[in-house]
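With one protein chain removed, the remaining protein chains of the complex are shown where they sit.
Up next, subunit A:
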Amino acid sequence: MAEGAAGPGGAERYFTRWYKPDVKGRPCEDFCVLQHSNRICVITLAEAHPLLQSGKTIKNINYQISANCSRLQNKVSGKSKRDIFIRWRGIHHLQVRFFPFFSYLNIPHTSTESEHFCSCIRGRLIEVNENILSNPALLQEKPSTEGYIAVVLPKFEESKSITQGLLTQKEYEEVLLKRRSSAS
């Protein structure tokens, strides 16, 4: 049976893995973009991300859109009698060309730390993963599957060019090698 880059795990089969290391200039804050053959992109943490290293416990995760909007505006409209449609309204409003979204994490150690997440690619936000809001540990336990961060759909015209600024799996592994050798 076909094997995706993630191994024969079903959901990841049709995805190509792209990487963006050191996002926003912050060392080792690496993200992974899983690009489906239908252009849908799933944003996840990459293995080298500090949050995935031991010793850190995530206390909670919530989405803040802008200084004014502190609550996630999630409009639920029922068109069909059986299906419930979901649109992430508040975040849509921020989106112009480059879409940023922020996540505040409180990590207890000696002091509370917080971090922002940025989207690595430009596109329409389709979904934020509600599962990590209710169960933050999921982000660390299964970062590449159930602990994904968000789903983004780039514009049709940009679907090929969107990965130009990103690294392939091989290139990312070289980056990791370089880090280790420079650290030692």
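Keep this in mind: a residue touches a chain if its C-beta (ideal position, glycine included) is under 8 Å from a C-beta of that chain, and two chains touch if they have at least 3 such contacts; residues count from 1.
Definition applied: contacts and distances are computed from a predicted model.
The listed options are "COMM domain-containing protein 6", "RecQ-mediated genome instability protein 1", "DNA-directed RNA polymerases I and III subunit RPAC2-like" or "tRNA pseudouridine synthase Pus10", and the UniProt record of the chain not shown names that protein "tRNA pseudouridine synthase Pus10".
The chain not shown here is touched by just one of A:42, A:61, A:120 or A:162, and that residue is A:42. Among A:16, A:145 or A:168, only A:145 touches the chain left out of the display.
With the whole complex as reference, residues 1, 8-11, 13-14, 36, 38-40, 42, 80, 82-87, 126-127, 131, 138, 142, 145-146, 148, 151, 153 of subunit A touch the missing chain.
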